[in-house]
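Just one protein chain is left out here, and the rest sit where they should.
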Amino acid sequence: MKRTALALLSAAIFAVIAVPASAQNFPTKPISLIVPWPAGGSTDIAMRAIAEAASKHLGQPVVVDNRAGGSGTVGPAQMAATAKPDGYTIAQIPITIFRLPLMQKTTWDADKDFTYIAHLTGYTFGVTVRADSEFKTWADVVKFAKANPGKVTYATPGSGTSLHIGMEQIAARDGIKVTQVPFKGGAETNAAVLGGHTMLQVESSGWKALVDSGQLRLLMIWTANPSPNYPNVPTLRQLGYPFVFDSPFGIAGPKGMDPKIVATIHDAFKKAVDDPQVKATLAKYDMVVNYKNTADYVKFVKEVTETESKVVDMLGLKKKD
Amino acid sequence: MKSSGLRINNAELWGGAIWFAISLFVLEQGRRLGLGTVNAPGMGFMMFWLGIVMAALSLGIAVQAIKHEGPSVRALWTDTRWVKTLIVVVTFGLYGYAFISLGFLLSTIPLMLVLLRAIDPVRWSIAIPLAFGAPILVWWVLERLLQIQLPTGIFEIG
Partner (left out) sequence: MDLLGQVANGFAVALTPVNLLYCFIGVFIGTLVGVLPGIGPISAMSLLLPVTLSGTPESGIIMMAGIYYGSMYGGSTTSILVNIPGEATSVVTCLDGHQMAKQGRAGPALGIAAFGSFIAGTAAVVGLMVIAPFLAGFAVAFGPAEMFSLMILGLVIVTFLTQGSMLKSLLMASAGVVLGLIGLDSITAQPRLTFDRIELYDGIGLVPVVMGLFGVAEVLTNIEQGVKRTITNTKISNLLPNKEDWQRSAGPIGRGTVLGFFLGIIPGGGAVIAAFASYALEKRISKTPERFGKGAIEGVAGPEAANNSAAGGAFIPLLTLGIPPNVVMALLLGAFVIHNIQPGPLLMVQRPDLFWGVITSMYIGNVMLLVLNLPLIGMWVQLLRLPYNILFPMILLFTVIGVFASSNNVFDLYVMLAFGLIGYLTRKLGYEAAPLVLAFVLGAIMENKLRTALIISAGDLTTFFKKPISAICLAIAAIMLLMPLIPQLRRKREAVALEDGNN
């Protein structure tokens, strides 16, 4: 079933061979937007809302294609390897695209293999437990972890995601040992913590509906300021950690895209994130628009790569070669 | 039928041997990808163990083949029209080769003609309209109605 979903995407890939791409009347057929997370997580929902708004401005549907795995890198990596730079295949670029190459051998080069289009928004990350958990506050978790090193399991949407790196930074500061269990995205981590398979879930706000309905308890959030939706939940800073993690993301296509096509897509997505309906959807998941234009995005990529390199090195996760 | 014995011309035995070779390959690939540790299994973990399982299964098949005498390789193809099968396979392979360079219509129409005439010849009066009509209809549905683009080839027909 998943594979049939590839149909459209690949249709876009190959069509270039059939018909020479023309920047003037772009787009003439549906655009496939790879979302490297399983359907139903917060990123997926946000991207679907943005894609829908963008397709109004492009005059062609923007079809979301979920290709989860590899901490959100499998989708963009496949795009970089196989898609034509005709604008009919673009992908959401999570921060792991810049971070994973620092940690291990990868198939892509974040500097060279993508045409960055626009930076869109960031996440609200939070740590949740099941409502009946013995952990009432974050301090309970730390206490338990000190007594039982490595026994605390936490579900993340993948190794090397900001959730994983963030959690390890927090653990390093407290001198505790916790075990990461990498899943493929929010829908899976929700199920893991609800089913009691892991003790904690560390994820962006896909847990919101479950927290609101009282099935999960939110222990802390990782944004700079408290969330207006959860004013009583402490931020990392309020708990005394000098961290803020929000893992911003944007969109990109394969390398070598026509600047005119890039501009067309950029404009449509810029309008999309300004759309009040999109803003409302984003707000539901505590996401804030964090728009950067094409040039600023490219600059941002360089900066992020440098800061990430330091963090990864500090945690001892740096690629050895 | 002989009750047992090792005969080289035993299709089942060959089947087992080919599978055994494949399983060794899988096993080796798994080992190369890294087994990891049992509390953090690596990329090749599952492949390695699958390779071992497959190797055991294929040995089992080979043993059964020796014990219970399978059909000979030749027997599988006697009294069959394997030439026709071969023609279809080869035509299909060539078709894949020509698909992009000639385009959908220019490659599919000849394919249909060959298939219609090679399997059990269809009368030309039916074969020709069908070989032209079916691909053109399909082309029209895909390209025009569903907007799925098919290769046009070097002559840009279609």
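Note that the chains are named A and B in the order they appear, and that numbering of residues resets to 1 at the start of each chain.
Here, a contact is a pair of C-beta atoms (placed from the backbone, for glycine too) under 8 Å apart; a residue touches a chain by one contact, two chains touch by 3 or more.
In this text, all values refer to a predicted model and were calculated from it rather than measured experimentally.
Contact with the undisplayed chain is limited, among B:Ala21, B:Ala40 or B:Ile154, to B:Ala40. Interface residues of chain A facing the missing partner chain: 1-8, 10-11, 13-15, 30, 38-40, 44-45, 48-49, 52, 55, 61, 63-66, 68-71, 73-74, 77-78, 81-82, 100, 104-107, 150, 153, 158-159, 179-184, 187-188, 190-192, 194-198, 209-210, 212-213, 215, 277, 280-281, 284. Chain B residues in contact with the hidden partner, per the touch definition given at the top, are 3, 11-12, 15, 19, 22-23, 26, 29, 33, 37-41, 43-47, 50, 53-54, 57-58, 60-61, 64, 76, 80-82, 84-85, 88-89, 92-93, 95-96, 99-100, 108, 111-112, 115-116, 119-122, 126, 130, 134-135, 138, 142, 146, 148-151.
Basically, only the chains that are shown with their structure count from here on.
Per-chain CA centroids place chain A at a distance of 39 Å from chain B.
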